[in-house]
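This report refers to the structure that appears directly beneath it.
Shown here: the complex without one of its protein chains, the others still in place.
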């Protein structure tokens, strides 16, 4: 077994978040924030959700265990007081982790009868940026 | 509340812009330029639109408030004299901001009966590049 | 009018090239290599096409004029002796330019009745890399 080192970045940005409010067919519209933790330590993440017209939803916690990936449904995230991300509203995601991880964002939209997909590797914030 | 610092880049490039001229079904074909401003200051952007066969459309202003995201429909942008981006024409987008922001571009095409999606994180121009 | 400087990179890579051999509906399956030249000089590009099982197709020329974008259909590219990229064959694209440009790759696939889209910003080769 090779050495397991944390790789990636500690802070990631996804500007285009949107939970499609409708689904049709056999697949449900959804978004996934896919996180890979290659290290042998658990990664403790906190998400901040930014909106167009209201204050951010902060400090949403999530743990990605050592040497595991988690494909996190955005609709499952819960902030203070159990607040979740509303469907049908444009928003943006910031993820912060105590150790480096790698983050990809994908959306499946099945509003109309067939599904559509989009995906990006999130924007990695480099050390020293924004300080 | 954590410290709010501007992160990202001051200049972003999206080479593949195209407003699909047709829509069908319940969703309208459109593009969004999604901007996240994590700082506690407003970001003042200017867009330049490049074409294949004519002079660029310059100095289109847009404000993204502090700690907010804006998912900007490209069809809503207005340059000098109220000029807008024509549909059905290949073009490219350059965005400049007075403070760092993060930019993602997404297109929904519903020309044919079901929708299709594509998305990219825009190309961030690094400080010192192009000078 | 602002100063026009070349931005981006001189070498770009797109590993996943594929011209879908079939189309249906009103839109034709195709790929576009979208290039933005922000400078006030013309950009002279050369494309190399790599395959899975044969020698590369080299030295395909293309000019992107100053302050213009070109959305280049891959099926329109012509190498030595008029050779073009065959449809239905996996391949990869390398683009080199005499001045920095920015490159995005998009594919529309309308093999089945509705269209599907994918897009990536190409991989920018940094100065000094690969030398």
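Letters are used for the chains, namely A, B and C, taken in the order the chains are written, and counting of residues starts over at 1 for each.
Here is the rule we use: contacts are C-beta pairs under 8 Å (C-beta built on N, C-alpha and C of every residue); 3 or more make two chains touch, one makes a residue touch a chain.
Computed from a prediction, not measured in an experiment: that's the story for all the values here.
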Checklist outcome for this item: Considering the complete complex, of A:19, A:36 or A:93, the missing chain is touched by A:36
Next on the checklist: I need the residue numbers on chain C that touch the omitted chain, in ascending order.
Outcome noted: 11, 13-16, 18, 50-53, 55-56, 58, 90-92, 94, 107, 109, 111-114, 116-123, 125, 129-131
Checklist entry - If you put the missing chain back, which residues of chain A would it touch? => result 1-2, 5-8, 25-27, 32, 34-36, 38, 67-71, 100, 102-104, 106, 108, 110, 113-121, 124
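Here, only the chains that are shown with their structure count from here on.
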Item to check | Rotation in the CA alignment of chain A with chain B, degrees, nearest 5 | outcome: 90
Checklist entry - Using the average of all C-alpha atoms in each chain as its centre, how far is it in Å between chain A and chain C? => result 30
Checklist entry - When you check chain A against every other chain, which residues touch at least two of them? => result 114, 116-117
